[in-house]
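FYI, not all chains are in this one, though none of them got moved.
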Amino acid sequence: AKDKFRVAWSIYVGWMPWGYGEQAGIVKKWGDKYGIDIEVVQINDYIESINQYTAGAFDACVMTNMDALTIPAAGGVDSTALIVGDFSNGNDGIVLKDKSTLADIKGQSVNLVELSVSHYLLARALDSIGASEQDLTVVNTSDADMVAAYASPDVTAVVTWNPLLSEILAMPNANKVFDSSRIPGEIIDMLVVNSDTLKANPKLGKALTGAWFEIMATMSKDDAAGIAARTEMAKASGTDMAGYDAQLATTKMFYNAADAVAFTQSADLVQTMAHVAKFSFDHGLLGEGAADAGFIGMAFPGGKTLGDGANTKLRFDATYMQLAADGKL
Amino acid sequence: MARIAFNNVWKEYGDQVVLERLNLTVGDGEFCTVVGASGCGKTTFLRMLLGQESPTRGRILLDGEPLPAEPGRDRGIVFQRYSVFPHLTVLNNVLLGLELKDAPLTARLFGRARRQARDKAIQMLDAVGLGQALDKYPSALSGGMQQRLALAQSLVMEPRILLLDEPFGALDPGIRSDMHRLVLDLWRKLGLTVFMITHDLEEGFYLGTRLLVFDKLRVDPQAPGAYGASITYDLPVGATERRLYEDIRDDVRATPRALAAAVDAAG
Amino acid sequence: MKRLINLRPSRSTGILLGLLPFVVLLVVYLAGSQARLADNPNDKLLPAFSSLGDAVERMALEPSKRSGDILLWTDTAASLQRLGLGVGISALIGLVFGVALGTVPYLRAGLSPLVSSLSLIPPLALLPILFIVFGLGELSKVVLIVFGVAPFIIRDLQQRAQELPAELLVKAQTLGASTWQIILRVVVPQLLPRLLDAVRLSLGAAWLFLIAAEAIAATDGLGYRIFLVRRYLAMDVVLPYVVWITLLAYLTDLLLRIASRRAFRWYHQLNGEGN
């Protein structure tokens, strides 16, 4: 077994703790405890970080449930969701300019990051009003330019996430017509680890989980240490404490390991992943070899599975979080 | 009446006096050749005649009027190089001036006007011996042919004054003497006033009716730019000298083959 | 033994030598691909040739399930249109301003510093402003190309116009030409082949800006596709697209070169390139 590991993260409200953990030495502390060396690397471009992980440059990487399925898992890299950090509870939303109901989106050009969770959110929103993607035009737009895009006159509808969402909502005539709080628990932010690496190095799982929930404990409090931690995270993501707290308010953080365990073990997660698999298959994200949405097998706690068991590539594993909940790390 | 008069003309660039105290009267139809050391101001003299530069002091008169401060149709020029337009065929090079004159806006002629201009241009080209190369681009011409073209291009505009700045400096000796014949011919036929700069004194003597020598009379070794050149000699060149020179020249020049044959026969 | 500098390969040896590095590259790719696929048969980073072939077939021959279009062609058409518009407009701007600045000293004094400064600004940094001013549609993509390419062409043509032998401009004046006539009959015709040269030189940059613009906001185009499928690491699509773009870049260059040779024989004779 090796003793040096690399973890990639990118700037997003639910992942800022990793940057803080690195900077405050918490990750190092837990690495030392298990006799391993963990390097935490920040990558601006979220997709690039997942690609790097998929190509094998990193042992672990933060990503959403959907991207975990469509990139590493579809790419044949057996991956395990080690830590379920939060789900989006209003952090992703659909904004219309001058219009105020979701149904008005029909016939418009909608700017979003195509094939991302925004796209998924849109699909779910359309489901809810019995519409489909045929009723509108999707324009792929880079997340970095979403705010500028919205400011331009010919953009009338966007789907995006925080902090871009709040920036856009601050502009005149912006109306949020749908957000992820309407599909709670479906957009999940996780830390994904290469399953083989994890199997060979349980210490890695323990160190990362231990570090994460220590950070959670610190930042969830409103004492001086908690405020200091959140201020750090706010600065690192380019906003201030108030802005960051606003983002946290629409994010269901699992500060408590037990909550995360419960969420991972619930049957809803299987249902969610079934939705995600269908969406991904419909959009060709599972690769050309995929015959149906079940092409990639998924395993859940308690022996539940989804899809082709012979091709299980994505595993939701609560054991390490359980250890944290039990205080055994 | 005098065509051109220089009245005490000085030309300075900043501190440097290039030409000083030029006084000169040139009548209709004269052929002035200009010689002088390199850098003494011959080209500057020509540029003032052209209107590209104006005198720092003094006045240049053309038919009693101040000389226009810009180049114009009445004064043609041929430089040592770059006198023809590389993007136009031989014919179009000569046609250009005629088109510019008659079509101020489009600078192109069509129909009958074009045919007339074309005829005129071809006539001129025949005169300089380029009648067979109408559709060639200048890059396909030899150096001598390019200079003929430049001449034709200027002359078709019927300028009153023709300025030549070392027009044959880049040509081979053999071709050069052909060009001399041509220039003398055209000058006689068209009754032009010609100013021609040359580095080659022989050429200056051979061609001109009048030889202007530019030189610095005063030199201050501490300040080389303090004094300018002026016309130190202004000589009429008689027909006799020219004959003499031609005779000498013909003795020396002959085609290799003929010459070798002569030697052969003798040996 | 002759000096290395004096040894020239025969025509056929030369061609073989030129192919060699490509063969080496192919072999290296194949080896890498096989090694990775042996490790993980689903690996997407270095797909096998068969997967590349499948992807090409899918993109270039079969209509897309979603839109019914054949993606490679719609992407190519969209990109080429943007490129053509962007480069065409840049060329026009470049010609007009390059000639004007290169010929008229007053204009040059007034505008040349501005153009120089503009040419130094990295256009990518200005994207947000471009979007807001020009919107997110086709216009902004074309504008990005123009913004990235036109200052270069202006400066190049201005330079070339200033390099025209002064003798030619004087000569034209002795033929009675006005400023307008000089521009029309002397400067512009002589700069047209150089404009083509400048366009050829700036095509690389134009492709770059096109791809950047399409990566940021688009619904089709070669750059759009590459950055979209990058989301799921579909290198089987990215690699053929990159090769295709390279080929297109080569072909556009070739076309311009041939066009220049046809249209401006005098220019190529002058530069000793034969006819």
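When the chains are written out, they are named A, B and C in that same order, and each has its own residue count from 1.
FYI, contacts are C-beta pairs under 8 Å (C-beta built on N, C-alpha and C of every residue); 3 or more make two chains touch, one makes a residue touch a chain.
In this text the structure is predicted, and so the values were computed from the model without any measurement.
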Query - Assembly formula (labels as shown, counts from the whole structure file) - result: A x1, B x2, C x2
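Simple rule for what comes next: only the chains that are shown with their structure count from here on.
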Query raised in the report: Approximately how many whole Å separate the CA-defined centres of chain A and chain C?
Result: 39
Report summary line: Between the Cα centroids of chain B and chain C the separation in whole angstrom comes to 47
**Report entry** Footprint of chain C on chain A - complex, ascending
**Finding:** 47, 51, 54-55, 70-71, 74-77, 111, 114-116, 137-142, 145, 147-149, 151-155, 283-285, 287-288, 313
Report summary line: Per the touch rule, the chain B residues reaching chain C in their complex are 50, 52, 70-73, 75-77, 79, 81-88, 96-97, 99-101, 104-107, 137-140, 150, 153-154, 157, 159
Query raised in the report: In their complex, what parts of chain C are in touch with chain A?
Result: 40-45, 54-55, 58, 65-66, 127-129, 131-137, 140, 215-219, 224, 227-228, 230-234
